[in-house]
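Structure in structure tokens, see below.
Here the complex is missing a single protein chain, while all its other protein chains stay put.
A and B are the chain letters, set down in written order, and residue numbers restart from 1 in every chain.
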Amino acid sequence: MSRIVGIDLGTTNSLVAYVDEQSGLPRVIPDRDGRVLLPSVVSFTPEGVLVGEPAKRQLVRRPGSTVYSVKRFMGRGFEDVREELRYFPFSVAPAEGIVRIAVGGREVTPPEVSAVVLRALKERAEGHFGEAIERAVVTVPAYFNDSQRQATKDAGRIAGLDVVRIVNEPTAASLAYGLHQLARGVIAIYDLGGGTFDISILRVKDGVFEVLATNGNTHLGGDDFDRALVEWLLDDIRARHGADLSGDPEAMQELRLAAEAAKIRLSAGERTALTLPFADFTYHREILRGELEELIEPLVQATLAPCRMALADAGLPASTIDEVVLVGGSTRVPMVRRRVQELFGKAPHSQLNPDEVVALGAAVQAQILAGGITHMLLLDVTPLSLGLETLGGVASALIPRNTTIPTGARELFTTSVDGQTVVDLHVVQGERELARDCRSLARFELRGIDPMPAGMPKIEVTFLIDANGILQVHAKELRTGKAASIEVTPTYGLADADVARMVEESYAYAEADVHARLLIEARNEADTVMTHVERALRQGADLVPAGELAAIRAALDALRQERDGGNTELIVARTVALNQITEPLATRLMDAALRAALASRRVAEIMESP
Amino acid sequence: MNYFEVFALPRRLGLDADDLQRRFYELSRRHHPDFHQAAPPEAQARALEASALVNAAYRTLRDPIARVEYLLCLEEGRAAGDGADVKPAAPPALLAEMFEIQAALEEARSGGLDAAARATLAAQRARLLERSRDAERRLTGPLARAWDEGPEADRPCVLAACREALATRAYLRTVIQDLSRALGEDEESSVSNRRH
Partner (left out) sequence: MAYSDKVVDHYNNPRNVGSFTRDTPGVGTGLVGAPECGDVMKLQIKVDVDTGVIEDARFKTFGCGSAIASSSLATEWLKGKTLDEAAKIKNTDIVNELKLPPVKIHCSVLAEDAIKAALADYREKWAAKAADAAS
């Protein structure tokens, strides 16, 4: 049997980890450049598909065909994401069923985009071990519903990975902590990532990690902090420069990246500044931590209600929690730590790197499945109630939320019309009373029922939620003992045939060898640098002495000539050379922009003062 | 195999929570799919079924009230969740009271809830909650002991009393839930706790 790796497929970054045989400890696998985090960004360029850092560098240059935060779209429909689409520069087709993103003249689904990220991690692991990697444990937010989990499994399949287990992120984190003996008793895992929030309450005892309750929000994370800041900056730019940047995808991406960076700096410092040179003006702004906190306060508050509900479902008051563990990059925000501490009445900790701990835990679970760890057992729960649509559109519960998985329920069905041979079932997931307010998972058609008078057939349907939190349905006609065939139509999922086709297509992509991809990356990087230099020369040619200008032009031409050739090393070398030779120019431009921004601000301040 | 048999326990209502948990962990280690990854598909399917049964049994037996409900099902020879054949004669006064509260609640709601109405509803809910706890205490205390320790001959009576206490609790809980919802304190009410 081949090795099983653990993968954290994150909204912002993804990682791959394994358990080291000698030490028995989980380790993350870095890429060739020593970087552990792979940005979950995929860019569909005319040259080919880019992933990770090279794709991230395309965010501003190709906003329409560079996909990020795709995890927010996994297992969802157009209506679910319509609200937030204005924050994304790429477009989503208003169609029924699964979300389809239009990039570079074609449509891709979220599982396909995630598959590109997974494949990159698979290759990273293969490079590390020098052997094929075909199986993985992949983590998902605990509050992911069945469709979102299934979409994650599909992504694995498209990437050529058998996802042997879907593990909840907070639970995975608890495994990593448990292995290091850093958590015991009743623990609360507060996991705030780039796009999702989870809270899980666990009892860790005798090597058993028993999840007592979980809750969360799959649309709440650091991305939302960034958006709040972006909105605020847009207003500020409108007020100060009279410009509305919201319709300019490139400017919006620059603003988003700058906001994200400023947010990160404000976790360590009390104040920060950002300077953004746009085409018509340069925007400069100082931001205080207090200003950011005012913006994100409602978002941080929104994480507390799920915490209280999880405690209530676990039947425990906050005071009985022995330890509070923080997971996810967004828990670095001081206000988050403060609010968590207030809620639980004790200081939360995060000894293990909150960016890595989920991947490390996935590796531990992988090792358990491989038989390498036998003293640890994870007992997780299903986060949402599973129900059937019944009379008047009411959701009738089959399996309540926070039931330990695997779990099952049996229900009897019959026919309502004489001679009826098909029975339809609509399975939903959620906590709302009406089926239409819950998440539609799938419609099941029980077929092949022998024609009988109405009410005579007795069809026993078994609903099983497996250890992945994914639903399986079986049906049997009790009189005949015959298994009824079931046709499943997932509401927000890919049909099997779609997945099979995508697997085929992805093989074609995989066969483009590493060299070809490096060449694509190099060309894109060259294009980015050349665009920047050309723009800089237009803006500030007068800032450059004649000799330097000639040298820059020469380096630019040299790179342009090489760009379409097949020599990757030469393209990289010339890109680096162009970058170096333009550094003084970049510095001067930035200084000039800053001076201009400060000057204009001083004027504005003078004008405003009475 | 019934839930008591799953844990190799006699049909008793007084169970030691720690002992039950120890048995649950032990069985989970034996049956959980994590430990059967390399097994052939049929064995994996069996592990899945067995593990689901262990989880269901633990969920039911660890909760002292669910335990009584389950015991009644077993003693009456019906599957869990099916309607009882032998219905407890609902105390007519209780039914009338619940009906009146529901009707009053409906009226209050249609007229919009002012502060006074809310206060009345909240006080009513607190009272009903106390009565529901009372029924629970009766079930987990004297009735459970009577079943476990009393003479065999008393058992039908004990079961009948359990049925009545459970029914009382069910009526009270329904009304309490409706009151809570009217007071807007139960927005994300779980489907699982809803009727049926």
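Here is the rule we use: contacts are C-beta pairs under 8 Å (C-beta built on N, C-alpha and C of every residue); 3 or more make two chains touch, one makes a residue touch a chain.
What you are looking at is a predicted structure, and each value in this text was computed from that prediction instead of being measured.
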Displayed chains contacted by the hidden chain, counting the whole assembly: A, B
Candidate in contact with the missing chain, chosen from B:Leu143, B:Leu166 or B:Ala182: B:Leu166
Which residue of A:Val113, A:Cys307 or A:Leu425 touches the chain not shown here: A:Leu425
Hidden partner chain, touching residue among A:Ser246, A:Thr275 or A:Thr414: A:Thr414
Touching residues (missing chain, whole complex) on subunit B: 81, 83-84, 87-88, 90, 92, 95-96, 98-99, 102-103, 163, 166-167, 170-175, 178, 195-196
Hidden partner chain, residues of subunit A it touches: 390-392, 394, 396, 411-414, 416, 423-425, 454-455, 458
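What we mean here is this: only the chains that are shown with their structure count from here on.
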Where subunit A and subunit B are represented by their mean Cα positions, the distance between them in whole Å: 39
For the subunit B and subunit A complex, residues of the former touching the latter: 25, 28-29, 32-35, 37-38, 48-49, 51-52, 55-56, 58-59, 188-194, 196
Subunit A to subunit B touching residues, read off their complex: 1, 164-165, 205-206, 208, 210, 309, 368-371, 374, 377-379, 385, 387, 395-397, 399-401, 403-408, 430-433, 438, 464, 466-467
